[in-house]
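Structure, as structure tokens:
The complex appears here minus one protein chain, its other protein chains still in place.
Chains: A, B and C, in written order; residue numbering restarts at 1 for each.
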Amino acid sequence: MIEFLRTLVILLLFPTGLFLLFNAMIYQWIDRKLVARLQNRVGPKWYQPLADTIKLLANEEVFPEGTNHILFVWLPVVGLAGALTAALYVPILGLSPAYSFSGDLLVTVYLLSLLTLCLGLAGVNTRGQFSMLGATRTLTQLFAYEAPFLLALLGPAVVAGSLQINEIMAYSSQQWLIFTQPIGFVVLLVGLMGKLEIPPFDSPEAETEIVAGALTEYSGRGLALFRLGQWVELVVGLTLVAAFYLGGIHNPLDYVMKTVFSLLFIVTLQTTMTRLRIDQTVGLWWRYGTLLVLVQWLFIYLIEGVS
Amino acid sequence: MKITLMFRDILKSLFGKPATEPFPNPEQIEPERLRGKLHWNPDGCTGCQLCVKDCPSNALKLFVIDKAKKEFVMRYDVGMCTFCSQCIENCRFNCLDMAQDEWALSASSSESFIEFYGKETNVKQLLEASTTDDSE
Amino acid sequence: MTNDILLKLVQEQLTDYVMEWVIPEPNRLDGSLSSEQLLTAATQLKNVDGFYLVAITGIDDGAENNTLEILYHFCIKVMIVTLRVTLDRNQPTVPSLCTIFPYASPYERETGEMFGITFTSTPDTSRLFLPDDWTEGVYPLRKDAQLEGVNDVHDK
Partner (left out) sequence: MMSTINKSRRFTVPIGPQHPALKEPGHFEFVVDGEIVQSASVRLGYGHRGIEKAVESRSWIQNLYLLERICGICSHIHATAYCIGVEQLAGVTVPIRAQVIRTIVAELERIHSHLLWLGVAAHEAGFDTLFMYSWRDRETIMDILETLTGNRVNYSVNILGGVKYDLLPEHNEAIRMGLDFLEERTVHYVDVVTNDSLFLRRTQNIAVMSYEQALIAGVTGPTTRASGVKRDIRLDAPYLAYANYPIKLMIETHGDLEARFVVRLRELLESYQYIRTLLDVLPEGELKTRIPRRIKAGETISRVEAPRGELFYFIKSNGTDIPDRIHIRTPTLANIASVTHLVIGQHLADVPMVLIGIDPCFSCNDRMTVVDNEGSCDVWDGEKLRQYGIEYYQKRST
């Protein structure tokens, strides 16, 4: 009974459920506020993402003609569920993950990709020109950043000798991997930007070209869930960055400081860069991203071999 | 390869004040030449109708109550006005003036845009005449 | 080359085509010609003197004259040469200048739909400005155009 209650609390309240959603909205607000301040604007109030979500949830849902209604309704749910499930295995607030087993890192990575896949499918499902182009770009981008992103996550795993997030964090708490594997840190953060379609990697949803990409036809609930999923992914991603590269997470304050630092890094890149064309994005990732991470791996192996 | 060339700007902004001004801004001073709501001063008006004639948006109408006594009523429609100040240029007796501080003029009904200038009795008389016209 | 000399030169070159010259302002030259001569005159202006086409203006002289005028304005620096063709109001037809000036197409589309002038062999005759459901045969910039109720979008 106690076990069942614990599961219920974990899933609905803490750390995934409501707490995580709220947390995601706060991080989204920090992101928007920072971007605004860097652009010399005022930026939104702290409850703006919450207000946006409530408003979207209350909106009428319009089904475009020729769509599969079941897919249209359930894709956002599956995407958000994937992102929320991923959060079960990461040390949110520095507390030990709700569930942990050997190899949970790989599960987390694939759960994070689920949202992108759902996004792509949703775009193809709605059959509009803009959605179709957006979906194509989303999936193209997925193939571009996925490999370097995964390699950057596996770098710490290799030195820690484990695929369990808990154990990797225990290892990285002893030494800050950002100093020994700086390339991995940068590639991971930039990969996260690609995953979340943050500028300069926002060509899949470039508003001046294809309106909103795969989500063009979405309104109301579906849009709200997709957006929430992306915000949750941001939190999960930032947690992973802090846990692996920034010397682990020891307490909630430590967590906030380290994740906000990473967010600041992301926001700085976001505001100072021009959107990349999709061919440029792919070129960048395969030509530079992957290559750099491979160089990093070479170093890791050399050092491992020496020691 | 140079990237993040705007870095200096964003750093400056992060620690500076936002450029956005609040609305309504209590500190804002209207520019001296701001063209706001039109006001008509009956003293000196000869009823030459030049302001009415050249109004590009037909916002003005001058009713002659008594030509000899120089009694006129001006009907001014703020909703039609384009605030070009051609009427002021035309008026040789400086009867017209645009208020510098009356610029937030939005309203929810078009009736409140219509303004009658002139002696109260004349306006009343005119309004009564127009309502009887309508009812006929 | 000063304005006077160039304009004089143009006048000489086009003397075979143009029926009547007017010099309204020092930098302008205004010549009336028939629609058959238009293409040769325009080719001459472009190839020999390097003029570029700046605008095509349509003028309706009213129902009493029963004519339309079409004005081609060519410019180089400060000089403007206007070629004026007078057309029959019932069947206004002029040759298209698109073979000489490819960019004349939007100007011709505009003048065509506004005045009902037919440009023979112009590449594109689709509507540029008027709505798709605009009534055929109503040319808004003609003086006697009946526009009441033609385009009551709100009622449709």
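One rule holds for everything that comes next: contacts are C-beta pairs under 8 Å (C-beta built on N, C-alpha and C of every residue); 3 or more make two chains touch, one makes a residue touch a chain.
Owing to the predicted nature of the structure, the values given are computational and were not obtained by experimental measurement.
Chemist: For the chain omitted from this view, which of the shown chains does it touch?
Modeler: Missing chain, whole complex, touching shown chains: A, B, C.
Chemist: Which one touches the absent chain: C:13, C:27 or C:99?
Modeler: C:27
Chemist: Which parts of subunit C are in contact with the chain that was left out?
Modeler: 24-25, 27-28, 30, 52-55, 57-60, 71, 73, 75, 77-78, 80, 82, 101-107, 110, 114, 127-131, 134, 140-141, 143, 145, 147-155
Chemist: For subunit B, which residues touch the unseen chain?
Modeler: On the subunit B side, contact with the omitted chain comes from 1-6, 9-10, 19, 31-35, 53-57, 82-86, 89, 108.
Chemist: Mind listing the subunit A residues that contact the chain we can't see here?
Modeler: Against the left-out chain, subunit A lists 38-41, 129-130, 132-133, 136, 139-140, 199-200, 202-203, 206-211, 271-280, 282.
Basically, only the chains that are shown with their structure count from here on.
Chemist: What chain lies closest to the overall centre, CA atoms only?
Modeler: The most central chain here turns out to be A.
Chemist: Could you please state the distance in Å, as a whole number, between where the Cα atoms of subunit A are centred and where those of subunit C are centred?
Modeler: 61
Chemist: Using Cα averages as centroids, what's the distance between subunit A and subunit B in whole Å?
Modeler: Each chain reduced to its C-alpha mean, subunit A and subunit B end up 54 Å apart.
Chemist: Roughly how far is subunit B from subunit C, going centre to centre by Cα mean, in whole Å?
Modeler: So the centre of subunit B lies 42 Å away from the centre of subunit C.
Chemist: Of all residues in subunit A, which touch subunit B in the complex?
Modeler: 36-43, 268-269, 271-273
Chemist: So in the complex, the part of subunit B that touches subunit A is made up of which residues?
Modeler: 3-7, 9-10, 13-14, 16, 18-20
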